[in-house]
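Below: one structure in structure tokens.
Apart from one protein chain that is not included, each protein chain of the complex appears where it belongs.
As written, the chains take the letters A, B and C, and residue 1 is the first residue of each chain.
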Amino acid sequence: MKHSVKDPHSDAFAARAAHVRESFSRQGAMGLIGASIVELRPGYCALAVVPRPELSQQHGYVHAGIVAALVDSAGGYAGLTRFPDNAAVLTVEFKINLLAPAKGDRLLAEGHVVKAGRSLVVTRGEVHAEAGKARTLVALMQQTLIVMHGKPEI
Amino acid sequence: MKHSVKDPHSDAFAARAAHVRESFSRQGAMGLIGASIVELRPGYCALAVVPRPELSQQHGYVHAGIVAALVDSAGGYAGLTRFPDNAAVLTVEFKINLLAPAKGDRLLAEGHVVKAGRSLVVTRGEVHAEAGKARTLVALMQQTLIVMHGKPEI
Amino acid sequence: MKHSVKDPHSDAFAARAAHVRESFSRQGAMGLIGASIVELRPGYCALAVVPRPELSQQHGYVHAGIVAALVDSAGGYAGLTRFPDNAAVLTVEFKINLLAPAKGDRLLAEGHVVKAGRSLVVTRGEVHAEAGKARTLVALMQQTLIVMHGKPEI
Partner (left out) sequence: MKHSVKDPHSDAFAARAAHVRESFSRQGAMGLIGASIVELRPGYCALAVVPRPELSQQHGYVHAGIVAALVDSAGGYAGLTRFPDNAAVLTVEFKINLLAPAKGDRLLAEGHVVKAGRSLVVTRGEVHAEAGKARTLVALMQQTLIVMHGKPEI
């Protein structure tokens, strides 16, 4: 028999996740590059984009800057899953290493919170290129976010 | 009387600049975000973009990732101005600090070569937001490029 | 009955590890700060230092620069474990986030190779402060190394 009692933790996160999705939907830049949310968990966000010519650099691969935009957002929303309701997120800085050509069927950018302080949150991120069953690590990121208390995200 | 003798240095750079512009025109991502080349000099490249809703983050400013894409390209093309003809440029890594909201009439991203080695080139970059006569520093970048000898850029 | 047949992989790494230890012993700076090698595995290096007043910043914690020196070396030697014999390692660049005061009985810096290319190697590193049984993450690092082929490390 299935319990009808709801998990209060899941419920609390469902509200938080809706908040993150609403913020994401307002990012014109994520719409422009065609990014979508693949998964949200507390302290974790995965975003994906499908490579296409409009995202390319001069050799046809996805531009390092687009890869950076994707994983910066993944890190930022990983952070936002852990913020209080009445707070917005801004990127203070990030650093990215590009490891392999970004190409294939899909790019998956994952951000995860490593340290959540009261005002600063540090995340790491990875971007993989998926082609059929192959999966290649294409970028590594490390990021600092700031929590803007009293400035609601949406 | 105007001399008809051409400046060989300028001529050499004119060819190099044409090479850079050709590479830039192949970057679908720069077309997508609406970036254009403002200036090219040996070791220097300035790119601009006009803020619009499609480039925004959730609060309406230009997305940190778009700012990063712009200044990554400015740094990369600053580097390419100094490369030999038969070599391509790739970003190894970069780090960016976001200092102020990216908004206004125009974002101007400047990249300049600090150290040009045989295989690695290090650049710095700055992004300013221009609004009327006001000019605000919105981002600082430091970047490592790799020279791909024997792999023509275009 | 114990086999007398040696594991060729282990033997190969033993030689490599001896090479790394020899290089480490030549780093005056590691001697000055009192660092020692805790563990070496292929693609991994752990170094430790005991906090003392000579390593401090102004509030008595271990100086961010000393933490950086330790984890830079851990990443570099993680990389060197994967290099061919006739090659030296140099740090191209690294980025470090400081997350908590570096204090306690021991600082343990771990470096691990994420991507080993022919000429560039990318590592990540973490530093934990150990106090009794408590273990606190104090720093996160991301690093690019260059393989100097034909320039023996020692």
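One rule holds in what follows: contacts are C-beta pairs under 8 Å (C-beta built on N, C-alpha and C of every residue); 3 or more make two chains touch, one makes a residue touch a chain.
What you see is a predicted model, and the numbers here were worked out from it, not measured in a lab.
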Which displayed chains the unshown chain touches
A, B, C
Sole contact to the chain not displayed, among C:Val50, C:Ala88 or C:Leu137
C:Ala88
On chain C, the omitted chain is touched by residues 23-24, 26-33, 52-59, 62-66, 68-70, 72-73, 76, 88, 90-98, 153-154
When the complex is taken as a whole, what residues of chain B touch the one chain not shown?
95, 97, 99-100, 114-115, 117, 122, 124, 137, 140, 142, 144
Where the missing chain touches chain A, by residue:
92-93, 95, 119-120, 144, 146
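Note that only the chains that are shown with their structure count from here on.
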Kindly work out which chain lies most centrally, taking the average of its C-alpha atoms as its position.
A
Could you check if the interface between copies chain A and chain B is built from the same residues on both sides, meaning over half shared, or from different ones?
same
Report the inter-chain centroid distance for chain A and chain C in whole angstrom, where each centroid is the mean of the CA atoms.
30
Please report how many Å separate the Cα centroid of chain B from that of chain C, as a whole number.
35
Just give me the whole-number Å value for how far the CA centre of chain A lies from that of chain B.
25
Residue list for chain C, restricted to those that touch at least two other chains:
95, 144
